[in-house]
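Below you will find the structure I want to go over with you.
Here the complex is missing one protein chain, while the rest keep their positions.
Entry: chain A
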Amino acid sequence: MHLVYPAVLAALLFCVGLYGVLARRNAILVLMSVELMLNAVNLNLVAFDVWLRDELHAGQALTLFTIAIAAAEIGIGLAIVLLVHRNRGTADIDRLRDLSETAPDAATEPADREQKAEAAA
């Protein structure tokens, strides 16, 4: 099989995943899209490993690593999403904006900081 088929497929998979990460609003779907991107990379690794006829099969070994890491990552990710949903009642990424710069006004800034400091305390 020619290298171009798996390469194009991997590129397509990656783009789909990228679109999902950037555009989906549900956190679980975002995590799934991340998996798609990882698997696109896996596909590339395997394909190039075969095409290069690597004696050590480093590509395949690395694929196993990636799968393991992806499993761990999705586990933690889903746990976070679960807790966020339990606390906030939603898993909508657009509504989780606690890190935003709420007051760009320089005048009200110190008061803001104090409030944040109090909240942190």
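Assume contacts are C-beta pairs under 8 Å (C-beta built on N, C-alpha and C of every residue); 3 or more make two chains touch, one makes a residue touch a chain; residues count from 1.
The definition used in the following text is that contacts and distances are computed from a predicted model.
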item: Protein that the absent chain corresponds to, by UniProt name, given "NADH dehydrogenase", "NUDIX hydrolase", "Carbohydrate ABC transporter permease" or "Glycosyltransferase family 2 protein"; value: "NADH dehydrogenase"
item: Sole contact to the chain not displayed, among A:4, A:56 or A:99; value: A:99
item: Contact with the hidden chain (one of A:23, A:52 or A:67); value: A:23
item: Touching residues (missing chain, whole complex) on chain A; value: 18, 21-23, 93-94, 96-101, 104, 106
